[in-house]
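Handing you a structure now.
One protein chain omitted, others in place.
By written order: A and B. Residues from 1 in each chain.
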Amino acid sequence: MSAHKGSIAAEARATEASPAAPSSSFKIFHRVVDWITNERLQLINITDRINDIVRKSGVRDGIVHLQSLHTTTAVFLNEWQDALLADVRAILEDLVRRDGNWRHNDPRYSDCDRRNADSHLRGMLLGQALSLQVRNSAVLLGTWQSIILAEFDGPRSRTLSVQVSGI
Amino acid sequence: MSAHKGSIAAEARATEASPAAPSSSFKIFHRVVDWITNERLQLINITDRINDIVRKSGVRDGIVHLQSLHTTTAVFLNEWQDALLADVRAILEDLVRRDGNWRHNDPRYSDCDRRNADSHLRGMLLGQALSLQVRNSAVLLGTWQSIILAEFDGPRSRTLSVQVSGI
Partner (left out) sequence: MSAHKGSIAAEARATEASPAAPSSSFKIFHRVVDWITNERLQLINITDRINDIVRKSGVRDGIVHLQSLHTTTAVFLNEWQDALLADVRAILEDLVRRDGNWRHNDPRYSDCDRRNADSHLRGMLLGQALSLQVRNSAVLLGTWQSIILAEFDGPRSRTLSVQVSGI
């Protein structure tokens, strides 16, 4: 099933009579953003960068979807405050011990020599994909919500795929 | 606000020539829902409320996106059963101790006097944004799936932004 037929009809009509507002047809905008990280566990505030992309997308209302292309990273929301960021590190180090008895770090079971089982498991807990609403050409965020990209196995070059869709 | 009106205009136009099915053009519908919470850690079943919004949206097939605008909250799925809800509290209190040695709660490092580091970290683990499918003008949910809004730092007034998009 698709909206194909309906949209074509509507667009065709609009040209004959009064033009449909540019904002009323579905669009998808895409940008790839790269970061070089410096630390093994690093938190990066990407809110402004994402808002720039949303502004350029021409989408007024819709969804911005963020997807990191790396299993040993995460994307999530939290307040951007130094003390709290220290707590974010602390809880991740506590829930998933770096020195745990992980098979992924054991050459008898694994061909990976990065010893980054903790990085994979932390990424899994927080997730690599995040959808947020776009309203009035900006990312919808509460007063204390910042968008955070987490590096769990740096330093590395990291890629985030950003898709803005809507009207 | 919603794109509904814009789409209707385009469809009305289309009916003058060849009729497009009303359901076949992309729409976005938006509602803000507020809750007053009573407890510090409170779980609220918002399934019926979300289904009401989806029904009113005029979207038959698509996505409903829920985004709480507060870092010390979460939105997730689980069975709505008293015994299990007690276990949800227990696991959150166990994984993220309220009395942990958090910097966010320490006036030497933080200007926040709510002592709510645990609330932030619990919100981060479960997440504040959730997308669910809309099918036949209802939220798609399994038999035992309820949509739960979690308050982790109440009592407060809380806002959830609900966006329904699709055809």
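Quick notes on this structure:
Convention: a contact is a pair of C-beta atoms (placed from the backbone, for glycine too) under 8 Å apart; a residue touches a chain by one contact, two chains touch by 3 or more.
No experiment lies behind these values; they were computed from the predicted model shown.
Of the listed positions A:Trp35, A:Trp102 or A:Phe152, the one in contact with the omitted chain in the full complex is A:Trp102. Residue in contact with the omitted chain (choice from B:Leu69, B:Val88 or B:Val164): B:Val88. Listed for chain B, the residues touching the missing chain in the whole complex are 25-26, 61-63, 76-79, 81-84, 86-88, 90-91, 95, 125-127, 130-133, 135, 140-145, 166-167.
By the touch definition given at the top, chain A reaches the unshown chain through residues 1-8, 11-12, 14-15, 22, 25-31, 57-58, 63, 65, 67-71, 95-96, 100, 102-104, 106, 109-110, 112, 117, 120-121, 123-125, 127-129, 131, 159, 161, 163, 165.
Following the convention adopted for this analysis, only the chains that are shown with their structure count from here on.
The geometric centre of chain A is 18 Å away from that of chain B, both derived from CA atoms.
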